[in-house]
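Report on the structure given below.
The other protein chains are all here in position, but one chain of the complex has been omitted.
So, chain A:
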């Protein structure tokens, strides 16, 4: 099968510093030179060289972290999905985390425009000692008529395996033809945020602190969080705008970094 874009790389530790090896990309996906926002840990920016995702596009990404590697990954801009009259856009991502490795994966929001259909599958392999932090935002694009939710559907699956056992499966399916405005679905909200953090650092005590930390939430969002089946938690947010979700993501990410002994604030330095 030929892909619209393909990308692959490996993060390894060399002299106490994580570096990127085997960087390979083809088609519409590119990897920018890693940026060292932190002297020891690179940040990778994934770049889509086209203007957006169109009918029939397919993408395949693979990122490996060798033991103790530490990496942040984001994208250069939002993924804009345009109408897909014949074939949905598909994107497959595989992330493999070695022992004691740390991956923070925060792609920019996915914006689905009128009549867009988007299938995304992200498969993650972790070990009990690795730390995986992930945030995803899905937003509707404006249509010519000015109405929201003119996309057909978005299906996003996040599967996390620990030692071959499926430990977390977040299956988001937003279908504009099926009662999306019900309170059981978006209930009037437009933007969906999903956040997952799995790490041996997230102990019972940390979870209790997290409960308190999350007590004060802005009124204009609806937010739920709960402990995962392995050490960690997931957070689900409904909001009216991307920035409201990003603000919560940043706070939660900050909380996790402090728990993992990191004091430095996160700053993607994108804008």
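What we mean here is this: a contact is a pair of C-beta atoms (placed from the backbone, for glycine too) under 8 Å apart; a residue touches a chain by one contact, two chains touch by 3 or more; residues count from 1.
Heads up, the rule we're going with is that contacts and distances are computed from a predicted model.
**Q** Can you pick, from "Branched-chain amino acid transport protein", "Nitrile hydratase subunit beta", "ABC transporter ATP-binding protein" or "Urease accessory protein UreF", the UniProt protein name of the chain not displayed?
**A** "Urease accessory protein UreF"
**Q** Pick from A:192, A:206 or A:256: which residue touches the chain that isn't shown?
**A** A:192
**Q** Tell me which of A:227, A:247 or A:260 is the one touching the absent chain.
**A** Of these options, the touching residue for the absent chain is A:227.
**Q** By the contact criterion defined above, which parts of chain A meet the unshown chain? Give residue numbers in ascending order.
**A** 155, 159-160, 165-174, 178-179, 182-187, 192, 211, 222-229, 234, 236, 238
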